[in-house]
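Below is one structure; the comments refer to it alone.
Missing here: one protein chain of the complex. Every other protein chain is in place.
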Amino acid sequence: MQKITRDVLVEKAVSLLENGSVSCVLGWKKGEFDYDITPAVFESKEELVSDFIFDDFCGANFSKYLVQKTRKVEGKILVFLKPCDTYSFNQLLTEHRFDREKVYAVGIPCEGMVDIGKIKAITGDGISSIVCGDTIKVNTIYDESFDINAKDVLLERCINCKSKKHVAYDELIGEEGEVIESNRFDEVARLEAMTPDERFAFWQNELSKCIRCNACRDVCPACTCEKCVFNNPKSGVENKAPANEFEEKMFHIIRAFHVAGRCTDCGECSRVCPQNIPLHLLNRKFIKDIDSFYGEYQAGAEVGSRAPLVNYTTEDIEPCDVFERGND
Amino acid sequence: MQVKEYKPLIVAFCCNWCSYAGADLAGNNRLNYPADVKIIRVPCSCRVNPMFVLRAFQRGADGVILCGCHPGDCHYTSGNYYTRRRMALLFSMLDYLGIERERTRVEWVSAAEGAKFAATMNDFAEKVAALGENKRLEDLRCKK
Partner (left out) sequence: MQRIGVFVCWCGSNIAGTVDVVAVAEALKKEPGVVFSANYQYMCSQAGQDLIKQAVKEHNLTGIVVCSCSPRMHEATFRKTAAAAGLNPYMVEIANIREQCSWVHKEMPIGTEKAIILGKAAIAKVNLNVPLTPGESPVTKRALVIGGGIAGIQTALDIADAGFEVDIVEKKPTIGGKMAQLDKTFPTLDCAACILTPKMVDVAQNEKIRIFSYSEVTEVKGFVGNFDVKIKKKARYVKEELCTGCGACTEKCPMKKVPNDFNLNMDTKRAIYIPFAQAVPKVATIDPDYCNMLKNGKCGVCSKVCTAGAIDYTQKDEFIEEKYGAIVVATGFNPISMDKFDEFAYNQSKDVITSLEFERLTNAAGPTAGKLLRPSDGKHPEKIVFVQCVGSRCDACNEKGKEYCSKICCMYTAKHAMLTRDKYPDTDVTVFYIDVRTPGKNFDEFYRRAVEEYGVHYIKGMVGKVSPEGDKLMVQASDLLDNKQLKIEADLVVLAAAIEPDKSARPLATMLTASMDTNDFFTEAHPKLRPVESPTAGVFLSGACQGPKDIPETVAQAGAAASKVIGLLAKDKLTGNPCVAHSNELMCNGCSSCERVCPYGAITYEDKEFRMPDRTTQIRRIAVVNPAVCQGCGCCTVACPSGAMDLKGFASEQIMAEVDAICK
């Protein structure tokens, strides 16, 4: 489905590596299965040629890796950024989380990534091989084969893609896209329209699936704290596993609040959640509220913009009035 | 054994300069409000971390109220403006999760508004009492 091939990216990476512009490359590497692509650091042409992947499973957003990587690597790091990744990239720059000078960012177009969960729902377990394309060809160990239309199994975040525009890059491969009017808040609005009891039941059901694997936090490009409050015994909220319903909620409320105004809605949290909890619906609630209370704000659209929670106007909405507005 | 009468537990965070003084004034004027309301003094309403609010619910509070100087009158010029944004978003989120919205409140009470302080606490305590015990955001291990 992707318009750009892996070879173009490998060629770009090899040339930048070989002419010394960059000292390593952040890219996607094949994992155990065709669909579990993992982020990797490539340091040589050989590694790139043999292991570099770019296909419909390359959802991983590398922005976050720059925080630690730029501190450790001498020279520049080449990073490939899809449009949605560039927002996280900018947001991290706004928060001074890495040195822009140490990064060479190549913007690459994205046609949307696919959701392995949706594929497995069709094929069942036991996938032995997947070949990406507009039609995804899946074979299973049970000698079954499936042809799946890639558009039918897109990740939620790609169905509701908010932007094909790269807001940051040193070099762009392909054409500049546009910000898209998406329907990403529809699901939030649907929940808002429910009764409190229904909402409670919905979230109780969803959040009780949480196994506290921390994948959402670990993948989140807004969660780059030197020490996470959930690992800090003095924070009062430290816990490693949710002992009960309260802690399931506590973790997710605090996490959502911590990234409120800074979350770019990259959707990584939902993508990596092994329990398929729609975590993006928490973050999007904050984004929707921020947009409607304080004016539209897209985190990461510009470097240096003042996040809504470290800003105010004297005419802001009162907390007692938010419910009337929220239920419009 | 006699069933214990239900009494809501309310935590009120009050800023030192306006609302805490307003609470003192309510006392000076002998204005009654329920003893269920327990005040915690903070320098400014902006000192109240959302985690404190959740903590109170976790430990068994039935309602949490923040009181600060009126917008524009903050002793620190802008603290309550940040409070207003933070709590507007937090309370909206709690509501979104199905937590009863009457359990949370922000109220601006000046040092001169002893009567408003008492009236606010009476009203809030009444609304929270009507909801009954906080079941949706409680930590059973923290129950008595």
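A and B are the chain letters, set down in written order, and residue numbers restart from 1 in every chain.
Assume a residue touches a chain if its C-beta (ideal position, glycine included) is under 8 Å from a C-beta of that chain, and two chains touch if they have at least 3 such contacts.
Please read all numbers here as calculations on a predicted model, not as lab measurements.
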item	value
Which of B:Asp24, B:Glu102 or B:Glu133 contacts the chain that the document leaves out	B:Asp24
Of A:His258, A:Arg271 or A:Lys285, the residue in touch with the unshown chain	A:His258
Listed residues A:Thr224, A:Thr264 or A:Asn283, member touching the removed chain	A:Thr224
Contact set of subunit B toward the excluded chain (per top definition)	9, 11, 16, 20-21, 23-28, 30-33, 35, 38-44, 46-52, 55-56, 59-61, 75-79, 82, 86, 118, 142, 144
Subunit A residues that touch the omitted chain in the full complex	71-72, 94-97, 224-229, 232, 234-236, 258-259, 262, 306-307, 309-311
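In the analysis below, only the chains that are shown with their structure count from here on.
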item	value
Cα-centroid distance, subunit A relative to subunit B, in whole angstrom	36
Complex contact set, residues of subunit B against subunit A	50-51, 54-55, 58, 71-72, 78, 81-82, 84-101, 104-106, 136-141
Subunit A to subunit B touching residues, read off their complex	188, 191-192, 196-204, 229, 235-237, 243-244, 246-247, 249-250, 253-254, 256-257, 260, 282, 285-286, 289-290, 293-294, 308-314, 316-320, 322-323, 326
